[in-house]
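Quick one: the structure is below, questions incoming.
Every protein chain of the complex appears in place save one, which is left out.
Note that the chains take the letters A, B and C in the order they are written out, and that residue 1 is the start of every chain.
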Amino acid sequence: MSPILKLVVQRLALGVLLLLAASVLIFVGTEILPGDVASAILGQGATEQALANLRIELGLNDPPVTRYFNWLFGVLQGDLGVSLSNRRDIAEAMSVRLSNTLFLAFWAAIIAVPLAILLGLVAVRYEGRWPDKVVSGATLATISIPEFLLGYIAMYFLAVQYRIFPSVANINASMSLGDKLNAIALPVLVLVLVVLGHMMRMTRAAILNVMQSAYVETAELKGLRSFTIIWRHAFPNAIAPVVNVVMINLAYLVVGVVVVEVVFVYPGMGQYLVDHVAKRDIPVVQACGLVFAAVYIGLNLVADIVSILANPRLRHPK
Amino acid sequence: MNDELRYLLARTAQGKHSRRAFLGRAGALGLTAAAANSLLATAVRAAGPQKGGNLVIGLVGGESTNSLDPALAASQVPYTYLRTSGDTLVNTTPAGDIEMRLAESIEASDDARIWRFAIRQGVEFHNGKSLTAEDVLRTMQRHSDEDSQSGALGIMRDIETMRTDGNVFEVTLRTPNADLPYLMTDYHLVIQPDGGFDNPADGIFTGPYKWVEDQPGVRHVLEKFENHWDSSLGHVNSVEILVINDATARNSALQSGQVALMNRVEPRTADFLARAPGVTIHSTPGRGHYVFIMHCDTAPFDNNDLRLALKYAIDREDMVDKILSGYGSVGNDMPINAAYPLFDETIPQREFDLDKARFHYEQSGHDGSPIVLRTSDVAFPGAVDAAQLFQQTAAQAGIPIEIRREPGDGYWSEVWNVQPFSASYWGGRPVQDQMYSTAYFSGADWNDTRFFNDRFDELLLAARAELDEVKRKAMYSEMGMIVRDEGGLICPMFNDFVDAQNETVEGWVTDPAGEMMAGFAAVKVWLNNA
Amino acid sequence: MRMPLSAMIGLFFTALYFLAAIFADFIAPYGMAEIVGGVWDPISREHWLGTDNIGRDLLTRMIYGGQTTIFVATMATLLSFSLGSVLGFTAAVIGGWVDQALSRFVDLLMSIPSLIFALVVLSVMPVTVLVLVLVMGILDSTRVFRLSRAVAVDITVMDYVEAARLRGEGNVWIIFREILPNALSPLVAEMGLRFIFAILFISTLSFLGLGVQPPLADWGGIVRENREGIVYGIPAALVPAFAIATLAISVNLVADWVLTRTTSLKGGRGG
Partner (left out) sequence: MAETLLEVKNLRIEATAYPPGEPPQEIVIVHDCSFTLEKGRVLGLIGESGAGKSTIGLSAMSYGRGGVRLTGGEVRLNGREIRSAGPGVLRSVRGREVTYVAQSAAAAFNPAKRLMEQVIEATLHHGLMGRAEAEKRAVDLFRQLDLPEPESFGRRYPHQVSGGQLQRAMTALALCPKPDLVVFDEPTTALDVTTQIDVLAAIKRAIQETGVAALYITHDLAVVAQVSDEIMVLRHGRMVEHGTTRQIIEDPQEDYTRALVSVRSIEHEEKASAAPILTVEGVTARYTGLARDVLSEITVEIAPGQTLAVVGESGSGKSTLARAITGLLPPTAGKISFAGRTLTPKLEDRPREDLRELQMIYQMADVAMNPRQTVKTIIGRPLEFYFGLRGRARDERIQELLDEIELGKGFADRYPAELSGGQKQRVCIARALAAKPKLIICDEVTSALDPLVADGILKLLLKLQKDEDVAYLFITHDLATVRAIADSIAVMYQGKVVRYGPKSQVLSPPFDAYTDLLLASVPEMRLGWLEEVIENRRMESAGN
């Protein structure tokens, strides 16, 4: 087996192991949540009798270990169980939410990632001069402003004042792509601003770090133009850290957007999870936790593998 | 009225002329905006509902955990969609009278123990099946079964037996109750084919709109059910309910035209929202009240002086101003207000009186340790703020209150009705009897003030069977006084339902039974731009 | 090297907020929970920033709110650093299975998104300042762990650490005397960033309704209390949000400056 394949397989195995461990952690973590599912479901107006009935029906009295393995085997067969609160198939309900989340994340990423890298390159090219300062300053501001403020400001100007985009980013299957894109314009804008700064700054730092290398000096002494040097000599060697930060931000776009979902009423995973946490709907919380962990671990895996592939020493062994 | 105005009015009422343009023109012709608006409303109603269009409603109170099973409904969105897609046996009119729905007529025995509902014929379910008395019976059985999880189980308790007799559904009560038809208006009790035993969440009802799409916590789409028995309802072609829990987003959605109707305008922003072009705010005084409840059997609240001290130490006017921005009215430490039939207007209003508060506090001999008040924003909107206002005024009377904000999740299971002093909300009931028997009767399911008063219980049972309204009113008055002076309820305010619409919506009628025209907004309004 | 303007601005605001927080009791014009006006009174001579949603003086709320926000963020950052760096250094110095176990456990914790984690924990636990600090500190310590481990791994291969080992020094000496002083400058710069994240995190939690107990104020909580006013330009909603942003930016500017200073201390490249 070639060393690179071996490394990749190793990482994959590690990822699977980590995911398994995460599943245990999630299961145990949710099992110890205090509170009573039944009363959370029925709310203020429930009688003792109704609560007791519901508890029995939901099978909340089985031993946890049995439930973990039942759950795990179910998950392995693609069966995430049934929501306690509305008896819906979780896999089905969640797939809609997940695809919405991925849709939003995809468009935010497709704008933010190239833009961040481009701005990072520009900042490096004009290091210490005004374009660098403007880009760095602006991204610093976007990092520092709380997401909800960005959201409300965008909503106020672009939806309420000028009515360019809708304020409520409600999408559904019957909408055309154009309608959907119009609907998610504001959340995409906010998410782009939120992740852009971090990615751009890390890209800038990674490339600047590489710019310290002797081979960049070599390139400079060949009489190459600054941008050529950055693009051809510095950037290829900064791919690993850049991919790493991109992946962290992609993970954030998938798992960290609760606030944006709340502000723009976007039907994504975060809102879905928060609702079910509130109802102590443990199967759903577990399923969401697992999906989030899988996304995070998966993206990290991608970053790891890209780093391996980007390393010429591993790609072209002696 | 000049001809131009009359012409414009007619055109506008028929939806052929923009409402805003009309208001502008009317202003130019010397009418005040209010006058022009009311003129227009009258004209529009006279012109009759316009058919068609897609009505988009933005509502708070939906979660992704919502189900179409009426038994499990608990929040505003299910409330609205059940009213939109289902029918109950009877209903209340905005004036508070009983209106026949799936029941064509009601007969009661003289002692008000046996009630016979004649079921309307020719009513069709969304799946094409015809409604029978059996369906009604099965529905009621599902909700009254002790094993059921229905939110209506509590009000079904008093039923001894139920049966059908041809097209008649008959109920026999354990104790007489003159108010039974009011109980049947409960929104959980929409009739399902075979009571929904097979699949309670299939969304098959008899209402004016049938289900197209159900995405809990996100969006609910319904379309006109052409075979609905009552052609006077259901003007728009389709109804789309968007769940918008964030108040700012809801306001923005209305202002930007994404939704035509919305519920629960945050009172503080109502004035700002009203200034937006085309937006109209509807404020409906209701029976819902924001409360702080004390357990009368738990120290230190087992001391009536302490309870009174706290009651006197709350500035009700200020709370209505600050928490409700005036969209509400002051409470009187009892759960009843003028919106209830048989209300006694003469019961004196409890005032904010620091001296009396101080006096009773000293009388109580409380040791001065902080009194822990638990609250959460889920108790009622602004509950945390209200607690802080309470804390401030109480401090002026020398009463130390410590606020503990509890997690919103689990508030109803672990704090309310468990902790001795907490913030809460009561939505109100159609009649006084139901309100009192739900929460103040010694044996009530939700006696959340742990109020055990023999005289009160005696009066309640007597009033329930009393058919003479004058005597009944006197009994209710005495009961109110007992709760006010001895109970564990601190009721600083009754909230208004504050809804809002934009200029495309016509036919709004205020209904004190609940928000969004008691949930019937979608089936009763129409669009002028359809 | 002179201090650049950006760092001066950053330092000014950081110092301003910190001083205001420390001396809150002396400079706040009214009591923290005292109700002195109507709902959202406009800016006036009596109320320099107007009043909040139940008629408290906004400037006062801001000063006390800054106190809470800064205190919680500082404590959480300190906790995450003490915990994360000691564990990170330990993992790097001891290596072997201890390193593996700690690193994998941290990977595991990090695979669960921190906001979600915090939401789940805080929605079922009574929210007190202590719980907030613990939750934030522990969640953030995973990131500090990674950084300090990486830094320490670079340092442990240095000859002076080997020299200490050859001398027979114990791990405690190696961690606290050999590694810690040399890992300080990247950690200090990172501390600035973590502090900002802590500020934003506590604000976000408060915004989602999981912040400190009323009537205590914190900036995110003030935004939440007044957020309906945000799109109507009510100062009570905007001022705290901008305070969060300016504090974060200021600390960032200072951290940037510390970072460039420490790298230039190394003398950069050149012969």
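Before moving on, here are some points about what is shown:
Just so we're on the same page, a residue touches a chain if its C-beta (ideal position, glycine included) is under 8 Å from a C-beta of that chain, and two chains touch if they have at least 3 such contacts.
All values reported here derive from a predicted model rather than from experimental measurement.
Looking at the complex as a whole, the chain kept out of the display touches A, C. For subunit C, the list of residues touching the undisplayed chain reads 1, 158-160, 162-163, 165-169, 177-178, 181-182, 184, 264-265, 267-271. Interface with the hidden chain, as seen from subunit A, comprises residues 213-215, 217-225, 228, 232-233, 236-237, 310, 312-313, 316, 318.
Definition applied: only the chains that are shown with their structure count from here on.
Of the two chain pairs considered here, A-C and B-C, the higher C-beta contact count falls to A-C. With centres defined as mean CA coordinates, subunit B is found 40 Å away from subunit A. With centres taken as mean Cα positions, subunit C sits 44 Å from subunit B. In subunit C, the residues that reach two or more other chains under the touch definition are 123-124, 227, 230-231. For subunit A, the set of residues touching two or more other chains reads 34-35, 152, 155-156, 160, 262, 277-278. On subunit B, the positions that touch subunit C within their shared complex are 247-248, 251-252, 266, 268-269, 272, 321-323, 325, 375, 377, 384-385, 387-389, 391-392, 403-410. Contacts from subunit A toward subunit C in the complex involve residues 18-19, 21-22, 25-26, 29-30, 33-35, 137, 140-141, 143-149, 152, 155-156, 160, 212, 251-252, 255-256, 258-259, 262, 270, 273-274, 277-278, 285, 288-289, 292-293, 296-297, 300.
Contact residues on subunit C toward subunit A in their complex (touch as defined above): 6, 104, 107-108, 110-113, 115-116, 119-120, 123-124, 196, 200, 203-204, 207-208, 220, 223, 227, 230-231, 241-242, 244-246, 248-249, 252-253, 268-269.
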